[in-house]
Each structure stands twice: as structure tokens, then as C-alpha cells.
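See below for the structure under consideration.
With one protein chain held back, the other chains of the complex are shown just where they sit.
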Amino acid sequence: MRVVRTDLRVRYSETDQMGIVYHANYLVWFEIGRTEWCRAAGYPYADMERAGFFIPVTRIEGTFRRSSSYDDPIAIFTRMERLSSRGCTFAYDILSPDGAVLADGSTQHIFTDAQGRACRGSDEILGALERFRSAESPG
Amino acid sequence: MRVVRTDLRVRYSETDQMGIVYHANYLVWFEIGRTEWCRAAGYPYADMERAGFFIPVTRIEGTFRRSSSYDDPIAIFTRMERLSSRGCTFAYDILSPDGAVLADGSTQHIFTDAQGRACRGSDEILGALERFRSAESPG
Amino acid sequence: MRVVRTDLRVRYSETDQMGIVYHANYLVWFEIGRTEWCRAAGYPYADMERAGFFIPVTRIEGTFRRSSSYDDPIAIFTRMERLSSRGCTFAYDILSPDGAVLADGSTQHIFTDAQGRACRGSDEILGALERFRSAESPG
Partner (left out) sequence: MRVVRTDLRVRYSETDQMGIVYHANYLVWFEIGRTEWCRAAGYPYADMERAGFFIPVTRIEGTFRRSSSYDDPIAIFTRMERLSSRGCTFAYDILSPDGAVLADGSTQHIFTDAQGRACRGSDEILGALERFRSAESPG
């Protein structure tokens, strides 16, 4: 299964008064992982929306194993676990530079049109996503 | 000039690792003040957008005088300082319960249509906003 | 089981370009629900932290059933599903004014000291939380 890596640094605005990253920001990082996964698959999500194809979130789950702090370098590893004509599931691991898993989780999505109505993905998009999804990751 | 008061409590998500409210959140509170000012004026901003009338921000300025902390009760005092056919300026004071000014600032806006093109406000909306804007505040 | 209701209005800043609330904001609303549940139980969370008792999130899950939009009035219903000496689980339902469930979910927490080390809750706090948790909700 193809795994796409994205790197970022923790923003000051992402911390809270515990001195660590506020947990909801991990969902934002998951979304960044999806964005880069779609780009790597050849279908930038911005283009999908411009073509009238939306992938809203219907379910999330996440486990927080260690905290992260301002300015920490973070790596997001994203894969698409499941794809059907109606939706998909992404899974994520958030790692610190020393390889410790800070958090992991998944998001479920349905496909909708611009009016928010559930729809099927086109054969072209589904075929391309499936080919990328199930390919071996390099290295 | 009519001043509209809005009350809220500081959210945990609004704090940062200094243990105080992250400064950009004051702009969110300014926006909440605008929302409630427009509602008090009889034109909820959600209705304006549904009618194709948008009020994007073109300029902000703010001064932070004292910090605020999680769960603090905060009062936002909002007034419309200036109104023309092309845009408007709101001004804000953010107060702690004991009446200390935590922050103040202003936001400038233009009027646009749904495509983001600068436009004039309708006579009906401008008239209503001006009547409310320049009225005496009760008490 | 005691259920605490909290009301809010959707902020403009909470929307995204789909025109609906960005999903991570539901976690912020869950946190607001927790804050008000603790206050109703007689132990404001701000006081707990001042006393060196922290309740970080270790796991989240949420299901998004319907979208919500800017300025919508929203009700958060919060209950504490589980309490032990080491942690607790909160559960939430987010409702629209007409009673439709927009989202539901839960958060798991451990208790820690100010240095982030896992700890037991004091008998006094645990006793008070348990009495409130397991009480009948009024009406």
C-alpha cells in the first residue's frame, strides 16, 4: 500500500496552555496528509473540488500516544486503506524525528457533489486512486 | 453611536503555550462582535451572505494591553465607526469582567458580491445599518 | 447519567470552503462540553489545572451525520461515560435546534500532574465527579 510522507513543523498557534499541541490540530495534520496523498496520486484535491467532486469527512478516530511541542519537526505518513465507488478511508501515523509514533488515526469519507449529495466517483478518478493506493511504496 | 455587547468564555483551544490567549483569536472575537452587531441591527450577516452581499475584511489593527486566560469571561463591545456605500469600519473593545480593557482594535471592510467584486450596498441595507449605527445606545 | 447541555452559535472562523463547519471544530465543541460538565459538577477545569491536576486527551472518535453552517445555534450534550482512578471517558451529542443529531463522539482521558506524568485522581475529586456523573439528570 502506498504511503505518502509529509513533513511540517509545529506552529506556535497549535500549542495550548499545557505547553503541547492541542489535540484537534492532529486532525488538521491528517487533512494535510490527505492533501499530499492526493497530489502524489496525481489528483490534487483542489482540482477535484473544482471539478465538482468533494470528499467530506464522516468519521474520525485518533489515538494520542505522546505529546509534541512548538517547533518540533513532525512527519505524517498517510495511506488510503479502503476505496469504494461511494467513499474511502485514510489512515495516518504521526511520527517524531526519532521515529516515535506520536499519534495515529483514520478518517472515513463519502464522495459528494458540490451540493453535498452523496455520489459515485467517476471511473477515471476511482481507477487512478486505486492504482496509486495499491501500488508498492518505493523503498 | 450604538455599541453592542457580546459575552463569551475563553476556550481551551484559544490558549497557547504562554498560558494565555493566542493573539490571533482576538480577531475571531472581533468577528463574533460584528456578527452580533449585525444581528442587533436587524440584518444577520448570514442573511446578508445568502442575499449575495459580502463584507470581507481589508484591514485590521489591534492592540493587546493585558492577557486573558482559559475560561475567563470576556465582553466584546462593538460599534460601527464608519459607513459608506462602499464599505465600513468596525471598532472593538475587549473587556475583562472587572472592566479592564484587554484589547482594542478595528477592522475595515469593503462590500462585495458573491464573486468577490467590490459593489455598493443597497439603499435599504445602508439605510438600516446607518440608523442603527448612529442611534444612541440604551442606558 | 447526568447530561449537561451547552449552547453556542457557529463562528464564521469555524466554516471552511465547503460552506460548512470544518470537522476538527467539533472536537473544540466537545472540549467546551467537557468544560461546562466539570463546572456543573462543581469542579471547573481551570481550577483543576491550577491545583496541578490535568486531563489530557488520549483518544477521540467522532461521527459526522449532518453538516452545520455559520451562525447556526448548536447544542452540545455531554456526559461522563466512565470514571476510574486513572482516567475517564466523555461522550457527546451535537444537536441542531430541531433535535437532529449533527455529530456524536467520545474522548478518552488520563489524569496527569503538571509535568504530564500519569497519576491517580484524589479521592475528593473522584468522589465528587462520580456523584455528579451517576446522578439523574433533572427532568
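Quick notes on this structure:
To keep things simple, chains are lettered A, B and C as they appear, and every chain counts its residues starting from 1.
One rule holds in what follows: contacts are C-beta pairs under 8 Å (C-beta built on N, C-alpha and C of every residue); 3 or more make two chains touch, one makes a residue touch a chain.
Just so we're clear, the structure is a prediction, and the values are computed from it rather than from any experiment.
Taking the complete complex into account, the chain left out of view touches A, B, C.
Screening C:15, C:35, C:58 or C:78 against the full complex identifies C:15 as the residue touching the chain left out.
Touch with the chain that is not drawn comes from one residue among B:59, B:82 or B:120, which is B:59. Contact between chain C and the unshown chain involves residues 12-13, 15-20, 22, 24, 69-70.
Listed by residue number, the positions of chain B touching the unshown chain are 17-18, 20, 23-25, 27-28, 31, 49, 54, 56-65, 67, 105, 116. The missing chain lies against chain A, touching residues 9, 11-13, 28, 31-32, 35, 44-46, 49, 69-71.
Keep in mind that, in the parts below, only the chains that are shown with their structure count from here on.
Central chain by Cα centroid: C, whose mean Cα position is closest to the mean of all protein Cα atoms.
Ranking every chain by how far its Cα centroid lies from the centroid of chain A, the top place goes to B. Taking the mean of the C-alpha atoms as each chain's centre, chain A and chain B sit 34 Å apart. Here the spacing of chain A and chain C, counted between their Cα centres, is 25 Å. Across the assembly, chain C contributes residues 28, 31, 49 that each touch 2 or more other chains.
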